[in-house]
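Sharing a structure, written as structure tokens. Questions coming.
A single protein chain has been omitted from the complex, and every remaining protein chain is retained in its original position.
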Amino acid sequence: MLHIYCPFCREERDEEEFSYAGEAHIQRPLDPESLSDEEWGDYLFFRTNAKGIHHEMWYHIAGCRRYFNVTRDTLSYQILESYLISQQPGVRAKQTASAEQGEQPNAN
Amino acid sequence: MSSSIETPLHYFHGQQTGSGDAQVTIFESPLCGHLNLRGNPQDEQFLEGVESVVGVKPPTTAGSCASSGDISIYWLGPDEWLLLLPESRRAEVESELRNKLSGHFSVVDVSGGQTLLNVRGDGVADMLKKSASYDFHSNNFPAGRCVQTHFAKATALVSKKDDGSFDLVIRRSFADYLASWLLDAGEEFGCRVVGGGEV
Partner (left out) sequence: MQTNRVASGGRINRGNAVNFTFNGKAYQGFAGDTLAAALLANGVDIVGRSFKYGRPRGIVGHGAEEPNAIVQLGSGAQTVPNLRATQVELYEGLEAHSVGGWPSVDFDVREVLGFMGKMMPPGFYYKTFMRPQNLWHFYERWIRKAAGLGKAPLESDPDCYDKLNQNCDVLVVGAGPAGLAAASAAARAGARVIIADEQQEFGGSLLASQQQIDGQPAMSWVDERLAELGNNDNVMLLPRSTVFGYYDHNFLGILERRTDHLGISSPGQVRQRMHRVRAKQVVLATGAIERPLVFANNDLPGVMMASSVSTYLNRYGVAAGNNLVLFTTNDNAYQTAIDWHKAGRKVVKIVDSRPEPTGALVNTAREFGIDVMAGHVVVEAKGRRRVKGAMVAPLNDNASAVAGAAIRLDCDLLACSGGWSPAIHLSSHTGAKPQWNDELVGFVPGESKQQERSAGSAKGAYSLAGCLQQGDEAGREAARKAGLDGESTAASYQVDEQPQQPQQAMFLVPHAKSTSRAPVQFVDFQLDVTAAAIELAAREGYESVEHVKRYTAMGFGTDQGKLGNINGMAILARALGRGIPETGTTIFRPSYTPTTFGAIAGRDVADLFDPERYTAMQRWHQQQGAEFENVGQWKRPWYYPKPGETMHDAVNRECLAVRNSVGMLDASTLGKIDIQGPDAGEFLNRMYTNAYAKLAPGKCRYGLMLKEDGMIFDDGVTACLGPNHYLMFTTTGGAAAVLAWLELWQQTEWPELQVYFTSVTDHWATATVTGPNARKVIEKVCDDIDLSNEAFPFMDWRDATVAGVSARIFRISFTGELSLEVNVPAHHGRYVWEKLVEAGEEFGITPYGTETMHVLRAEKGFIIVGQDTDGSMTPADMGMNWVVSQKKEFSFIGKRSLSRSDMLREDRKQLVGLKTRDPQDVLPEGAQIVNQPEHAPPVPMQGHVTSSYYSANLGHSIALAVVKGGHKRMGETVYCPLADGRVIEAEIVSSIFYDPKGERQNV
């Protein structure tokens, strides 16, 4: 069971307190009506399905009811960081090697 | 009108599991006022506005609670708090908050939807361990802390009192389930539910 750092509660909690809320950093188009069916379909249905570093949203449903972002390695399940919805990730796919050397995966 | 009131664990009062003296007592408070408060913790006016009504600022440290007189205020989230107070003061505090606060805030009466339990006794630490994965060891969870967490297959707001006992705020619709759960989990220690009478 994952142990997820909630940046609002400021501690790690068991996975069962959270629900997964899909890939992070997908912005809703500002003017949906101006998009072609294909563009709209891309926004609706297409996700990166990353092997390795993945940025995703979690909802602390049994706790503070806040959404936040997590960078997780989909291979090892290691969680590399938790950060606010308004923030950009500190760890990105190409930086994997250096990130994994860190001792505290949930340092925020 | 008091006879019209049933607290969520009304039908559990006096129930007991296990043999011998109950080592765990679950005390259900009489009907309390529960107010859910939302507002911006960075807004000093908001914090002071609340303080002017309840006597203390809403705690902005995650997982902490504060109290003033007969009002306690629990951190639920970065912009969300629970006020627990005597039911007799609920309406007055609610309307005073509305008067004193301005801008974007919300005050919602949720008194009917939840109930306050106090759980104490020798078996309490193990009973909590049976119910939640959260670490309630005093190193991690000293008096004055509160946490909303997964509890059995429901949720609870748990806080640690100065006397070492624990307060639980649980939702009404899950109250039957949680009372049954706690009585079952407490069977090995002996566990009893006590009602606080009526207001």
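Letters are used for the chains, namely A and B, taken in the order the chains are written, and counting of residues starts over at 1 for each.
Simple rule for what comes next: contacts are C-beta pairs under 8 Å (C-beta built on N, C-alpha and C of every residue); 3 or more make two chains touch, one makes a residue touch a chain.
Computed from a predicted model, the values in this text were never measured in an experiment.
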item	value
Residue touching the undisplayed chain, where the options are A:His3, A:Arg47 or A:Arg92	A:His3
Contacting the left-out chain in the complete assembly, out of B:Thr61, B:Ser88 or B:Ser106	B:Ser106
Residues in chain B touching the chain absent from view	1, 3-8, 11, 31, 36, 38, 79, 104-106, 108-114, 126, 129-130, 132-135, 137, 139-140, 152-154, 171-178, 180-181, 184-185, 187-188
Touch residues of chain A, complete complex, unshown partner	1-3, 14, 19, 21, 27-28, 31-33, 35, 37, 40-41, 44-45, 57, 59, 61, 65-67, 76-77, 79, 85-86, 103
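Everything below uses one rule, namely that only the chains that are shown with their structure count from here on.
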item	value
Whole-Å gap separating chain A and chain B, where each centre is the average of the chain's CA atoms	32
In the complex, chain B residues that touch chain A	62-63, 76-78, 80, 133-134, 147-150, 155
Of all residues in chain A, those that touch chain B in their complex	8-11, 13-14, 16-17, 62-66
